[in-house]
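Structure first, then comments.
Yeah, one chain of the complex is gone here, protein chain that is, but the others are all in their spots.
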Amino acid sequence: MSERDLNNTVTPNPKLAVDYCGIKMKNPIIAASGTFGNGPEYAGYLDLSNEVGAISVKGLTPKGRHGNPGTRIAETPSGVLNCIGLENPGAEHFVTDILPELKKYDVPLLANMSAGTIDEFAWMAETLSVDGIAGLEVNVSCPNVECEGMAFGIDPKVVEQVTKSVRKVTDKPVIVKLSPNVTDIVEIAKAVEAGGGDGVSLINTILGMAIDIHRRKPVLGNIYGGLSGPAVKPVALRMVHQVYKGVNIPIMGLGGIMTGTDAIEFMMAGAQAVQVGVATMVDPTAISRIAREMGDYVEQYNLNNITDIVGAVHQG
Amino acid sequence: MSERDLNNTVTPNPKLAVDYCGIKMKNPIIAASGTFGNGPEYAGYLDLSNEVGAISVKGLTPKGRHGNPGTRIAETPSGVLNCIGLENPGAEHFVTDILPELKKYDVPLLANMSAGTIDEFAWMAETLSVDGIAGLEVNVSCPNVECEGMAFGIDPKVVEQVTKSVRKVTDKPVIVKLSPNVTDIVEIAKAVEAGGGDGVSLINTILGMAIDIHRRKPVLGNIYGGLSGPAVKPVALRMVHQVYKGVNIPIMGLGGIMTGTDAIEFMMAGAQAVQVGVATMVDPTAISRIAREMGDYVEQYNLNNITDIVGAVHQG
Amino acid sequence: MSGYVEQGEVVRNEQIGSDVWIMDIHAPKQAAEAKVGQFCNVRVANSTAPLLRRPISYAGFDVQKGTITLLYRVVGKGTEIMTHLVPGDTLDCLGPLGEPFVTSNNMLLVGGGVGIAPMLCIASHLQNGEEAQVILGFRNESETFWADLFKDTPVEVHITTDDGSVGTKGFPTAIMPELINANTFTSVMTCGPTPMMKGVAQVAKELNVPCQVSLEERMGCGTGGCLGCACDGAGGKRYKVCKDGPVFPAEEVFF
Partner (left out) sequence: MSGYVEQGEVVRNEQIGSDVWIMDIHAPKQAAEAKVGQFCNVRVANSTAPLLRRPISYAGFDVQKGTITLLYRVVGKGTEIMTHLVPGDTLDCLGPLGEPFVTSNNMLLVGGGVGIAPMLCIASHLQNGEEAQVILGFRNESETFWADLFKDTPVEVHITTDDGSVGTKGFPTAIMPELINANTFTSVMTCGPTPMMKGVAQVAKELNVPCQVSLEERMGCGTGGCLGCACDGAGGKRYKVCKDGPVFPAEEVFF
């Protein structure tokens, strides 16, 4: 349907342009991993090359995965639980069969990657450090098979090791995506900094569950799932605010952003850029709408650039 | 307005009666601390003696407190942030001036208590172990003044010490109310068990924040606040489910319960009783409505008692 | 004193100013018991978002018809949702809540913005032997609908506007001394932006007329249970705006 192909029809607002660790984005909004396919699924809804700051592709793992069986999505009050289980075709298949297709869009791609061991993380980073990938987003919310399946992301020492191992093998910007299921998020962000990470993105989903009282069973096939959407926004915002005070590497803020107002809250809390996940599930054009709403704010307050507001809430 | 005094007008449903650590409640619903005044505020809305399982009084501290200045309440998607700051008249004032008034209702009272040091916790427990108090609910989400203001509730060793110190000085059931702002809630619950606690209640609020993008300031006077309400229900439910597997002491489940269905979800996840907070803020009659809805479920499935479903989701 | 949770039926919902609406709701228990200065707490949607109730003062009540009247300004999501209600729709209203104004035989009412609503309520419900005059403060002539609301009441209306396009230019305090000197007011009642109320209370104090103010505060419950609305009172007292107020003697809360 060529008349529906929106690409290269929209002029980006220059006041929304941001540079995140050298990744040049036309606006500060990244499509969050797992909620935007790999991008082309949304080419009929928005102009990928001009309306989307960057795309974090569906989480990749060393081998392809079918993900979890049973129900994978449940709605909760102002939130969504998911237990997709990292369904993906594997990193190599991605590089050879999917990435070439994505290159036709003029939008930076983040390779969102998970693995089961530190060595696998390094292998993933090497495999994905190819032309067409603007940066690596390292998802440490996945289970560490060498450590009783505990998530990598809950232990600062492990996070530092993962970061270092990835850092060693790539020249791409390394952004570590933090798990919020921790007592002290700042400690984890500091570990990323210590490990040579270029940035942090937060938050990934919060572990939750839902129960079907008639079947007396968990709603999700996997029992627990990850909570995201507007319900988690206050928690995400607080963590961004804390991390901004604790580290010097730039932050991508996310968790429940549905509107330009929400995105601006994250930037004021300290995020250099934001990601949008569940909002796209509700409205496939969400990213372009949010960008427009951010543009309206820039106009209203006569800002030079949207990044003028980064960390604003920490001042005075 | 005597015609509005609802007390002793309702016959409780015997199939909802529960015994929690020896505390006999006419239904499994406890009014959560800080959301129900000390009870009498709601005597015109529901029959405190027959429609409310128990009341956890507004959090008490050794000395009276004015709480936090500035805005203390903010609405978030399906949630509420609060930073009341434990405003209360102090434990001694409570015992001498408030408790006598509360005794005219035939409803068990939990003394919800916080303190700044382990010794103060013990002092609080002694002070509040008086006639008319059915149990102590030990709130460990408050800052530990001996430990850089870190919340007591995030360190299992400290939680065990607090529990022990309270246990030593009281014969009342000791229920420790857990903070969800931790990596591993089970470890904390186990610390309560090890310290001789009779039960755990969870969850207290999740740390969050909200920002006013026009004022470029946090909405709350205290910057951060505690998130509760339906938004947090999936997280609370998951934690109850985890703790049920990890300890043998009974659980009070709470966090976002608005309906009988929600309450039943918590009991199926493993809670012996539930607490209701924000729902009362939205509807002052919420507890009686939720109890009725639980009664309907008992009828529908022809249960002997609501406690038949405790932990049901763990079976098979 | 407790309120009632009533599933009120919307009888009228009309826009009267650029962002101000008036709503009549059939809520007979509240209509029968409400007093001037009290408020009701409305649940704008049967949803968890918006979650909390919105406090709105009674702008009037009619025991015969069993209706209450609300005057509301659209400022956010909750009040926006209220504008979509049409006659026949249900609106969950909790009230009457809070402490009312203690009326007296000759009152000077001073309202600013939507703070005019409770002043209208007093003006519409004068008891035998009570009389009143009202000063309305608003931005400019586009807001004269506020004054029109008083047409059916027996009170004399004085207007001040920020730009002088109607009435006297300035704030209500500008004309208070003159009015107070020319009359024998036994009390001043005020509701509006805090700086305005502080000014009004100050002038009243200087001229020795007892003043009552109606405070606005973020509320959690509106029923005294959450301490979300606490404020400091004179002499180290602690008040709950929803329960001990919203109406307070000025000297109890401005000190």
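First chain written, first letter: the chains are A, B and C, and each begins at residue 1.
In this text, contacts are C-beta pairs under 8 Å (C-beta built on N, C-alpha and C of every residue); 3 or more make two chains touch, one makes a residue touch a chain.
The structure displayed is predicted, hence computed values, not measured ones.
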Legend entry - Chains on display which the left-out chain touches in the complete complex: A, B, C
Legend entry - Among A:26, A:58 or A:164, residue touching the chain not depicted: A:58
Inset, instruction - Taking the full complex into account, find the residue in C:10, C:49 or C:149 that is in contact with the omitted chain. - result: C:49
Inset, instruction - Quick one: say which of A:16, A:30 or A:84 touches the chain that got left out. - result: A:84
Legend entry - Option touching the unshown chain, where A:90, A:196, A:246 or A:284 are the choices: A:284
Legend entry - Missing-chain contacts mapped onto subunit A: 1, 4, 34-37, 41-45, 58, 66-67, 71-75, 77-80, 82, 84, 87, 229-231, 258, 278, 280-285
Legend entry - Residues of subunit B in contact with the chain not shown: 77-78, 230
Legend entry - For subunit C, residues in touch with the removed chain: 45, 47-50
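Following the convention adopted for this analysis, only the chains that are shown with their structure count from here on.
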Legend entry - Any chain that touches subunit C and subunit A: B
Inset, instruction - Please find which chain has its CA centre nearest to the centre of all protein CA atoms in view. - result: B
Inset, instruction - Go ahead and note the Å separation of the Cα centroids belonging to subunit A and subunit C. - result: 47
Inset, instruction - Find the geometric centre of each of subunit A and subunit B from their Cα atoms only, then give the gap between the two centres in Å, rounded to an integer. - result: 35
Legend entry - Residue list for subunit B, restricted to those that touch at least two other chains: 77-79, 229-231
Inset, instruction - Going through subunit C residue by residue, note those that touch at least 2 other chains and give them in order. - result: 48-49
